[in-house]
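Below you'll find the structure I mean.
With one protein chain withheld, the remaining protein chains of the complex are depicted in position.
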Amino acid sequence: MTRMETSRATTAKQLRPYTRPLIKNAWYVAGWSEDFGDDLLARRILDEPILFYRATSGEPVAVLDVCPHKLAPMRLGQRIGDDVQCGYHGLKFNKHGQCVHNPQGNGIIPPNAKLKSYPTVERYSVVWIWMGDPAKADPDNIPDFSVLDDPKLKPVKGGHKVESNYMMMVENLLDLGHALFLHANTGGMGNLQLTESKITNEDGAIKDWRLYTDIPTPSLFAQFLNEERADLWSDIRWSAPSVLLNNAGVSPVGRARDKSVAVEQYGTHFLTPETQTTTHYFYANTRNYALDDPAGDEAWRQWQRKALKAEDSMVAEAIQSVVPQAEELEVEMVVLSTDLSGIRANRILEEMAVAEEGE
Amino acid sequence: MTRMETSRATTAKQLRPYTRPLIKNAWYVAGWSEDFGDDLLARRILDEPILFYRATSGEPVAVLDVCPHKLAPMRLGQRIGDDVQCGYHGLKFNKHGQCVHNPQGNGIIPPNAKLKSYPTVERYSVVWIWMGDPAKADPDNIPDFSVLDDPKLKPVKGGHKVESNYMMMVENLLDLGHALFLHANTGGMGNLQLTESKITNEDGAIKDWRLYTDIPTPSLFAQFLNEERADLWSDIRWSAPSVLLNNAGVSPVGRARDKSVAVEQYGTHFLTPETQTTTHYFYANTRNYALDDPAGDEAWRQWQRKALKAEDSMVAEAIQSVVPQAEELEVEMVVLSTDLSGIRANRILEEMAVAEEGE
Partner (left out) sequence: MTRMETSRATTAKQLRPYTRPLIKNAWYVAGWSEDFGDDLLARRILDEPILFYRATSGEPVAVLDVCPHKLAPMRLGQRIGDDVQCGYHGLKFNKHGQCVHNPQGNGIIPPNAKLKSYPTVERYSVVWIWMGDPAKADPDNIPDFSVLDDPKLKPVKGGHKVESNYMMMVENLLDLGHALFLHANTGGMGNLQLTESKITNEDGAIKDWRLYTDIPTPSLFAQFLNEERADLWSDIRWSAPSVLLNNAGVSPVGRARDKSVAVEQYGTHFLTPETQTTTHYFYANTRNYALDDPAGDEAWRQWQRKALKAEDSMVAEAIQSVVPQAEELEVEMVVLSTDLSGIRANRILEEMAVAEEGE
């Protein structure tokens, strides 16, 4: 290989997080529980058009949004009891996707007349969907996000579409060092020196703990902790492929992570690939202070709009626009010491992708 | 082949109606007679950009809308007598597409300076264009649409662009069983039982006749047939590749298709491919009742807007958006007994396509 070829091969490898096939055998967040009701809801996940509705039992139903007769989207039809009827020629399918009625001609139901059906689980105020081999769908593998249901905490939920591969957002969350620059105005943390940090890798989850001691209390929390200086921590847990739990908070100096005196919040970040290059982003900030204070809600709502949308997602989308051209531009990508969590996550995902390619 | 490969191959075959090459050796409708006048009109047909105008004799002229000098569209130029002049450097072409004047430099006309010219015929208030080998263009092969010129009938004409392959619309018209669902509100026919049906295949045309006897008079005709119950027929004739004549009407019970007592209309449906995935749809509803009643015109105009555009074309476009992904989604398409006419038509078209590929 010439030097240019070597350089391109390296770049291609470094672009893999954004270009490799999406992981199928995984639980993804399809949406908040409240998104799913009696009405038909169409949402594209892993580039498959999926139709959702709740059965009369309350159970979330997920089937392919394509009628096998003439390929009309099922969302153009209507729900009848627990079934869904195509709006074009009237084929009716039950909640398992099996065709149960053909009102046309001789009325015979072709044996392969069915909609692909997807396993779902509703847990932690969230509907989860399994996009791969149904035999492998084990609800026990859904990571713990019980903070979302904790009555002693107050969540502020939101979401938006990001025009980038989901990994730009995952890597963003796995290195919160970007906050000092990208969120200079939304984090209010100045240029901090890290006191302690720790990365662990357990059961396919990566935890990245970061602690800053004895710093001026960051503006995000200053109103609620009556201390001029504080200990600040920002811990994050990533579970493959794309759900993250952040815990960030402040406490009086010397009592970092002491729940009894902490002013803290849990950030839940669900990055569900819509396509290879677009992502459903569902997030919540769940706090342990000012539970009934609408100003507390509004502060987090504004922060989500600015930090998660106008800043993080804006950068992710800008990067996405560069990715297809990066090889041709012969950009030699570089790695910093703070990319370690992202690198580990990518190694896990690469193994999962390779395993699925072999299936 | 693995099971997945077999399934994909089957799906690919079933998608052929929407993906196979467009038929060239055929008469297509370029537009209504009144669309063509002294001015230059550019319209893309079978993905060829075509320039139309009427010669002083009234004859419709059709030439490629591309100047062979620098590829400027001829539509940017102007008509001068029976000729058309390029607006860039002034090359002039006659109505046969031959260059007849070069105003630049030495004035020599290169021998191959010409615009491709297309046979046209004006018949039944419609301009027809032949897109294939001119030697095969026989006007006798234009199907009969004389109802459009019949002074005892009243047409309401319309048209719009459909963002789908033309076959979604052809198949739609060849199985009017969809009317009971897709046109539940625009057809007013309820869930009918077919009394008689007949499919014939003559000279490359397929006729699908359907009769419903002794039913409540459908709302579309109820105002004009003074009977609570009626016989209803809906017959359609398809001529390859894409022109259809529908005759639908009602009569007192027992006198189906008796012209002397029928309240009926002829629907002419011309589906001209603009590209592989977009279609010019020209249609008319020509009735034998309320000839001078503007309310009769308005009723059909509204019906065209709703049934043909908001319903039929909307579904066709939704299907088109699924087609490129159907194989990857491993949708196993199914066939119903009522798809028979469509299947026969597709078999004829497949043979025509194969014959043209061998040319």
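Letters A and B name the chains as they come in the text, with residue numbers starting at 1 for each one.
Going forward, contacts are C-beta pairs under 8 Å (C-beta built on N, C-alpha and C of every residue); 3 or more make two chains touch, one makes a residue touch a chain.
From a predicted model like this one, the values you see are computed outputs, not experimental measurements.
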Item checked: Hidden partner chain, touching residue among B:112, B:193, B:226 or B:260 -> B:112
Notebook entry, point to check: For the full complex, which residue in B:73, B:143, B:204 or B:252 touches the chain that was left out?
Noted result: B:73
Item checked: Touch list for chain A against the chain that is not drawn -> 168, 171, 175, 177-178, 180-182, 191, 314-315, 318-319, 322-323, 325-326, 329-338
Check: What residue numbers in chain B mark contact with the hidden partner chain?
Finding: 47-49, 64, 66, 68-73, 76, 85-90, 102-106, 108, 110, 112-113, 116
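By our rule, only the chains that are shown with their structure count from here on.
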Next item on the list: Round to the nearest whole Å and give the separation of the Cα centres of chain A and chain B.
Entry: 47
